[in-house]
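Please find one structure pasted underneath; my questions will follow.
In this view, the complex is presented without one of its protein chains, the others remaining in place.
Coming up: chain A.
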């Protein structure tokens, strides 16, 4: 009986190689694996052999049946997949069905990057109104009426003492009015300047304001914080340059340049061959500002900084016309 099974097995393995299509596959299945197929007849014969041989032969026959089933399944898969290649009924080169691609605005992407870095440093997010009063936008920031510093920012007026904020700095005042130190916030938002529209300036743009007030906050810490920000934002090899400057609400004040990350500081068109790119303004909060919000300037010190999101996005992506951000040309948006 073993021999007989061996023989069937040999034939099975030979014949399965000759199966070429579904029809032959079905004939083959009926012949071997069908209800009246060869394998079943072998099982039928098992009943007739002596009882003591049954376990050995039974086991042998079962193993063959399993093998046969595996071989058959493999063959079936082969024929089914081959069908596509041969039949050419499905043209896989036809393009996929088109879906629209979403994109975040480059300004949002830049802002999110900035936010992420400062949030990781422990800054919280604050916000304030775009229609602002003179007190918060100027006076409490140590810019009294008739002060020449008001010329630094051309203002849109809504009515007497009500303006469109010219910077996000009024959020500093609003936050400090609402709580005692420690204060550690960034305030992103839209600001307005009454300036002629050109490739370099637009009547509105977006800023990120930063403020940290606590005991023992120093200028050296401001430098370190911004250096860390710059390295995270532009690359770990960049350097910063702090230039003395003037803002009425900080003292000492500085304008900050980052070494050109496009040419590595050697000089190129973007950095106007100077090797430096101006990216933000900062300084230690002026004691007069603390007076306005009722903080004790002997006990607390603080730093503040502000940067333009458009400016940073333009540098980062090499965009040479600020108006592109507000035109929302899909061919532009698609690039980011």
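One rule holds in what follows: a contact is a pair of C-beta atoms (placed from the backbone, for glycine too) under 8 Å apart; a residue touches a chain by one contact, two chains touch by 3 or more; residues count from 1.
Everything below uses one rule, namely that contacts and distances are computed from a predicted model.
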Protein name (UniProt record) of the chain left out of view, among "ABC transporter ATP-binding protein", "Phosphate transport system permease protein PstA", "Phenylalanine--tRNA ligase beta subunit" or "Ferredoxin" | "Phenylalanine--tRNA ligase beta subunit"
Among A:166, A:225 or A:259, which one is in touch with the chain left out?
-> A:225
Over the whole complex, note the residues of chain A touching the chain we left out.
-> 94, 97-105, 107-108, 112, 121-122, 124-125, 128-133, 146-149, 151-152, 156-159, 162, 164, 182, 184, 190, 194, 196-197, 203-204, 214, 216-221, 223-225, 227-228, 240-246, 251-255, 284, 286-287, 301, 325-331, 333-334
